[in-house]
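A protein chain is absent from this complex, but the other protein chains hold their places.
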């Protein structure tokens, strides 16, 4: 287990992708799959200037670790996730998923499942800042238990 | 178009993932999907000590660029690929696919299609070095035209 | 008895505040607290069924009875990622 596994998964400010790629590739792994989510300059036709990420920090931290463990058990891969809290600019990284596994099939599946699950099971809320000055929380989905996904 | 797009996609020696992540995320992109292939320490029950990658360099370079362009047209995303040639150690990176796109669905699809296509349409051959000293070319698949995939 | 409601995400907009103190009957449940909020705040009432509650770092069943002094977090629909 590397040092990064002991760090909080919820971080203040934009994520730096390289920080989450420092773990060595396991010798029995042939695939590394990574997903990062970034802030877009447009949403449903509105020009976006930035995004605030709000979290229930205790529950979000617990859920991110629970999702890591669930993905590792389900897909037999190594999983690392991180999510930003605070105000991010266009192009900055809000979420990172890193999968290291034997072959690409399970690495891709684990990566997709992990980001899909984060979006439905972690108490984080996006508040969009529009170019016209308006601010609005995005519609979300009722929070789901990790084990239901 | 960034400077990296003018570099050869076929590189001597193991790839450094960070080199292929230097492009800025487009302002209208919300997803970054990355795949890297690494050398495993085992193949079909044989202990592997390393891997040689051989290429028809001219055709491989042309095919890698053709795959980039095909994936960009098909999935409406930005695509960057690179492949190593030469001798790699366990855990080192032989191939990288970087996708930057609007949403995660097309980013994941483009990433998966691109690596699957590289494996079938690029004249590169893996030669496994086993711990017992033996060396053997892997069985492959007859080379396919990119437009058939 | 008295419980404290922490309003996360858009629920603070619906209720007009980040933090709300509610006076409830002894033996009241999470659902009773949500009902009381719905009676006070029409914008919350419209979203009541989409909101989960958490105590500490865990989601809690709204059918469980609350204790005096409990702190309950409102977890409106999430939009992580």
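For reference, chains read A, B and C in written order, and residue numbers begin at 1 within each chain.
Following the convention adopted for this analysis, contacts are C-beta pairs under 8 Å (C-beta built on N, C-alpha and C of every residue); 3 or more make two chains touch, one makes a residue touch a chain.
Because the structure is a prediction, the values reported are computed rather than measured.
S.K.: The chain left out here touches which displayed chains?
M.R.: The chain that is not shown is in contact with B.
S.K.: By the contact definition given up top, give the residues of chain B that touch the hidden chain.
M.R.: Residues in contact with the chain left out: 37, 54, 56, 58-62, 83, 94-95, 115, 118-126, 137-143, 145.
Here is the rule we use: only the chains that are shown with their structure count from here on.
S.K.: Provide the C-alpha centroid distance between chain B and chain C, rounded to the nearest whole angstrom.
M.R.: Computed from C-alpha means, the inter-chain centre distance equals 50 Å.
S.K.: Taking the mean of the CA coordinates per chain, how far is chain A from chain C in Å?
M.R.: 26
S.K.: Using Cα averages as centroids, what's the distance between chain A and chain B in whole Å?
M.R.: Spacing between the chain centres: roughly 24 Å.
S.K.: What are the residues of chain B that contact at least two other chains?
M.R.: Correct list: empty.
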